[in-house]
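With one protein chain held back, the other chains of the complex are shown just where they sit.
Chain IDs A and B follow the sequence of writing; residue 1 opens each chain.
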Amino acid sequence: MSIQEFFHMGGYAFYVWSSYGLCAVVMILNVLQSVSRQKKTLNTLIKRQRRTLGQ
Amino acid sequence: MFTRFNQFASPKHFYDLSARLTPWFTWASILLLLAGLYGGLVLAPADYQQGDSFRIIYIHVPSAWMSLFVYVVMAMAGGIGLIWHVKIADIIARSSASLGASFTFLALATGSLWGKPMWGTWWVWDARLTSELILLFLYLGYIALQSAFDDRRVAARAGAVLALVGLVNIPIIHYSVEWWSTLHQGPTITKFDAPSIHMSMLIPLLLMALAFKSYFISVLLIRARSEILEYECNSTWVEELISNRSF
Partner (left out) sequence: MYAYWKAFVVIVSRDAMLAFRRQAELVNPLIFFIMVVTLFPFAFGSDSELLQRITAGMIWITALLASTLSLDSIFRSDFDDGSIEQIVLSRYSLILLVAAKITAHWLLTGLPLIMVAMLIGFILSLPGQTMQALLATLLLGTPVLSLIGAIAVALTVGLRSGGMLLSLLILPLYMPVLIFSMLAVENAMSELPITAELYFLAGILVLSATLAPVATASSLRIRLS
C-alpha cells in the first residue's frame, strides 16, 4: 500500500481523517488543559505562600 | 485493611501516588495508541461493505465505551464520597466529568462523521446516537450543577446524588430509546452490527480501547492532583510541599 493510498482511505479520506483529527484535538486539549491547570494551581499557591511569609 | 484503605485514600498519599503513576499510564496509553493505530489504519483490511470508512470504528467505539465507563466511575466515586465521606472519591468524581463529556462528544461527532457516508446524512435518530446524546445531556447537567455551588463539599455531594439518579436512569433511557427507534425505523441499521468481526479488525479495537482507558486514567490523575491542591490548600502538607517547591 502506498502512502497516497493510505491517505486517500478508499475515498473516505475526509470522514476518516476528520474523525481522527477531531479525536486528537480533543484528547490533546484535555491533556494541555489539565497540565496547565496543575501548573497554575501550584503557582498561585506558591505566590500565596510568599505573600504570607513576606508579611 | 480499613486503615490501609484510609491511608491510600488520604489526599497526601494519593497526591504522591498519582505523581508516580501518571508517567506509567501516559506511556502505556501512548504505546497502546500507536499499536492500535498501526493495526487499525494499516494492518486491518478494508471492510467489504463499508470500505475504509469503517476505520472510524477504532475511535468511535472506544469513545462510546469510555463515555459509559466514565459515567459509571463518576457515579460510583460520587456514591462512595457521599456514603463514606472519602475526599478522594469526591475528587475523582469531579475530575472525571469533563473527560466523560469529551468522550461522549467524540463518540457523537465520530458517529456523525461515520454516518454521513453510510446513511447519507449527518444525523439520524438511531438508537445508539440518540442515547449517546442524552448521555451528553446528563454529563452537561452534572457539570452545570457542580459549577453552581461555591462550596466544594456541597457540590460534590449534590453531584453525587445527580450522578446516581442518572446511573439508575441510563438503562431505562437506553431501552426506551431502543424500543422507540425499532418501532420507528425498523432494523435498517444492521450494517453496523457486523455478525462477527475478524481478528485482524478486533485486536486493534481492543488495543485502542485499552489506550483510551489508560489515557483516561492518566489525565484523571493529573486533574485530581490540582483538585487535591485546591481542596487542601490550607493543610500543612500542602504548605510543606509548596515551600519545598519554591526554595
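By our rule, a residue touches a chain if its C-beta (ideal position, glycine included) is under 8 Å from a C-beta of that chain, and two chains touch if they have at least 3 such contacts.
Computed from a prediction, not measured in an experiment: that's the story for all the values here.
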Next on the checklist: According to the contact rule at the top, which chains on display are touched by the left-out chain?
Outcome noted: B
Item to check | Absent-chain contact - pick from B:G115, B:G166 or B:P204 | outcome: B:G166
Checklist outcome for this item: Absent-chain interface residues of chain B come out as 82, 134, 137-138, 140-141, 144-145, 148-149, 154, 157-158, 161-162, 164-166, 168-169, 172-173, 176-177, 179-180, 183
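We adopt the following convention: only the chains that are shown with their structure count from here on.
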Item to check | Euclidean distance of C-alpha centroids - chain A vs chain B, Å | outcome: 16
Next on the checklist: Looking at the complex, which residues from chain B come into contact with chain A?
Outcome noted: 41-42, 46, 51-53, 55-56, 59-60, 63, 98-99, 102, 105-106, 109-110, 113-114, 116-117, 215, 219, 222-223, 225-226, 229-230, 233, 238-239, 242-243, 245-246
Item to check | Complex interface listing, chain A residues touching chain B | outcome: 1, 6, 9-12, 15-16, 18-20, 22-23, 26-27, 30-31, 34-35, 37-38, 40-42, 45-46, 48-50
